[in-house]
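Only one protein chain is missing from this complex, and each of the others stays in its spot.
Labels run A, B and C following the written order; every chain starts at residue 1.
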Amino acid sequence: MRYTAKKLATMLLTMVIVSLLTFVAFSLLSGDAATRLLGTEATPEKLEALRRALGLNDPLLVRYARWLLGALHGDLGVSYQYSQSVSALIGQRLGPTLTLTALSFVLILLVSIPLGVMSAKYAGGWLDRTLTVLNQVVMAVPPFFTGILFTYLFGLVLHWFIAGAFPIGGPSHYLGYLFFPALAVALPRIAMTVKLLRTSILDEAQRDYVRTSMSRGRSRSGILYRHVLKNTLVPLVTFLAMTVADLLAGSVVIEQVFAVPGLGRLLLSSIANRDEPVARAIVVLLAFAVILCNLLADLLARRIDPRLTSGAGGAA
Amino acid sequence: MVEIRDLHVRFHDASREAVAGIDLTIHDGEIVGLVGESGSGKTVTAMTLSGLIERKKVSLSGEVLVGGRDILRLPRTELRTIQGREIGVVFQEPMSAMDPLMRIGAQVEEALAVHTQLTKEQRRARALEVLRDVDLPAPEEIYRKYPHECSGGQLQRVMIAAAIVTDPHLLLLDEPTTALDVTVQAQILALLRRLNQERGISMLLISHNLQVVRRICSRVAVMQRGKIVEKGEMERVFTAPQHPYTAKLINAIPHRAQR
Amino acid sequence: MDDLVLEVKNLTSWYRVTDDRGRRHDKTVLRDVSFTLRRGEILGLVGESGTGKTTLVKNVLGLVKTNMGEIIHYTKRPQMIFQDPYSSLNPAYTVGWILEEPLRIYGKYDAAERRRRVEEIAEKVGLPAECLARKPNGLSGGQRQRVSIGVALIQKPRLIIADEPVSALDVTIQRQILELMRSVRDELGISFLFISHDLNVVYQLCDRVMVMKDGRIVEENTVPELFEHPREPYTRELLSAAD
Partner (left out) sequence: MKKNTFLRVGLVLTALVVGFIALGLVWTPYAPNAMDFSRLLPPSLAHPMGTDKFGRDILSRVMVGAGDTLLIALGTVVIGTVVGTLVGALTGWYGGWVDELLMRLNDALASFPSILILLVLVSLLGGGQEHMMLALGIVFIPSYARIVRSEFARARTQNYVRMAELMGASTARILFVHILPNIWHTLLSAITIGFNNAVLAEAAMSYLSIGVSPDEASLGYMLSESQSILGSAPWYALGTGLIIVLLILGVSLIGEGLQRGEN
């Protein structure tokens, strides 16, 4: 338990550092928020009054502390662009992005784990050879290009969905629409995961304990499922956690291709319009999601591999 | 009784035969030593005897009779009924020969899980019993531990326990003490001798170290470049070697006599 | 004191360990180790793995900061031979290049002179000429140890520290390497600190021997004396186990 507590502490510290970095970066970015809000014709006195009201003249660290405190209470400030509370704005757009990322992640798990295990089990077989080539090609295709291809093929030619018409309503409405963007983002990661799983299974299969189990009469697939797979879990879990960061990055772009009203598009528009509070909040939120996933993966890895928790960190 | 008759083993990518026609018999209850330097073919012989050699990569001829059945020609499924039930194997590096993510108890019980219909509790009881037989203090504790939580000596005892848990006819030991400290080596060899006397398990001890073989084997075979160059009673071979290579092996051991 | 090569006084070494409850404490590895090594002498150091032999070597060679105690070298640039013949030679270069590297670094000789010295050393350590053009992974374990000895000798050291140099080799090859080391001592008067867990090997090669247990020298004596009349119980136990 002590270990988890220490890990939580480092996570919180990283979160503070990350949010501070973001806060500083965006404060440089947005220039003078007052002129943005009141337009260039506004008189200097009005601008100064607004700056004082919004507390823009306070030193950076004070503003950061005030923002952090507000954030802890769910108040992320007000958007310059939409003059709505940031948290409300994010709340509306959280659904599509979360669903999109979750759908991609599920696709990765469902497709790459069986394929990875099969291509390792029948290494050198026809499946393995085709997958090796396919992996290389799929990894070379940028997700947004896949998105355009899907839009053309399944949207314009086969009319399976109307490109650009995002269904209104809750996740149940737009889940179907999100299938193709999710697949576009997931494809390269599926290829990477299959490749990783295949290599780590084949590496583990060389290890001495496989030979020991064979000497006890265990069949090859018995050894694969009882011994080898578990030993490949740790590298797999760590890799999947890193993939979450890629998925979030991918969704920012793919939302543009499929006109999905998610956090990604909001982020792009808020950066373009120098809407600091919104942009800053989204970046911090996405970064926190990634940090959380890494922590989860880390704890899961420790549960799987007891060697990782021993004090001396005696990983073999 | 285990009998090897004119065994030839050649790896497809190799120029010469790894095993070039050997004959060896291990009578019930006997401990036979197989000595030779690296590349002599002693490990290939062990791998063939325990059915762990990859049949795709080698061409085999001759016979290896275990309980009257020639394991070279048995289909894979039938071979598996022998592995772990009639032949137990102990390898050189105990730490790497164990699954790092599986508790020791489960690994000791594996042969039982494969070959018997015993319930979980019966398997556990049997495992604890055999852990006690190999002089491990507090078997219940060791049962729950993971391999990295034990010393090399303890793990080698666990490996021996896991190999004899199904009362096999033959225990095959491939350099069992090489990775251990001198004092621990002596204890493991004493344990093997006791298990042989108490349970009558016949053993094939493979080693590059003639002194280790000399401590517990009744008969010994010396291998050089795939052939058995000398075979016989342990003391006779050690004191009056007939083949020059055996003599060379013996006087290569830094004896107290010469300085 | 004139023919002293190395002197170690009250060497004590420890390192910080954090146990799984996060508490830090110091684990002592060497306890008040003192010994001297004379010119042309082969001093054996015997003890089970984990008693601090490697830490002692690292301290003597200055590869690690000495915690407490004194190490006095009376000669320049001691050399070392490692146990694992496979990792002690740079796999990316040929044996000739590896043997020539110390001379290149020394910088005094031109290419021809370096070439001549490399061939001379290769011949002295019993390496066939065609090995020079090969890379280390093309050599046997025994040949690799000969290269390691060659690399050490070409720098004309007065002291060579051999950390289990033969334990990874077969018995017949072991004997040849030990004979090579003794002939190097006889001809060039080089001193050896010879580390091993194998008493038989020590018996055959060393003049004096120290027995180490849990980081402490429990007994030190000439080899014949120690093997005939061991005083410490631990030494007796080691002798009976190896017999």
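Here, contacts are C-beta pairs under 8 Å (C-beta built on N, C-alpha and C of every residue); 3 or more make two chains touch, one makes a residue touch a chain.
These numbers come from a predicted model, not from an experiment.
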Among the chains you can see, which ones touch the chain that has been omitted?
A, C
Candidate in contact with the missing chain, chosen from A:Leu38, A:Leu233, A:Val253 or A:Leu300
A:Val253
Touching residues (missing chain, whole complex) on chain C:
61, 63, 77-80, 82, 84, 87-93, 101-102, 105-106, 148, 151, 155
What residue numbers in chain A mark contact with the hidden partner chain?
14, 17-18, 21-22, 25-26, 28-29, 136-137, 139-142, 144-145, 148-149, 151-152, 156, 242, 245-246, 248-249, 252-253, 256-257, 267-268, 271, 283, 286-287, 290-291, 294
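The definition used in the following text is that only the chains that are shown with their structure count from here on.
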How big is the gap, in whole Å, between where the Cα atoms of chain A centre and where those of chain C centre?
53
Indicate the whole-number Å distance between the mean C-alpha point of chain B and the mean C-alpha point of chain C.
34
Junction residues of chain C, two or more chains touched:
none
Chain A residues counted as touching two or more neighbouring chains
310
Quick one: which bits of chain B touch chain A in the complex? Just the residue numbers, please.
50, 52, 80-85, 87-89, 91, 93, 95-102, 110-111, 114-115, 146, 148-149, 159, 162-163
In the complex with chain C, residue positions of chain B that touch it
37-38, 181-183, 185-186, 208-210, 248-249, 252-256, 258-259
Chain C residues within the chain B interface of the complex
48-49, 170-172, 174-175, 197-201, 203-204, 223-224, 227, 237-238, 240-242
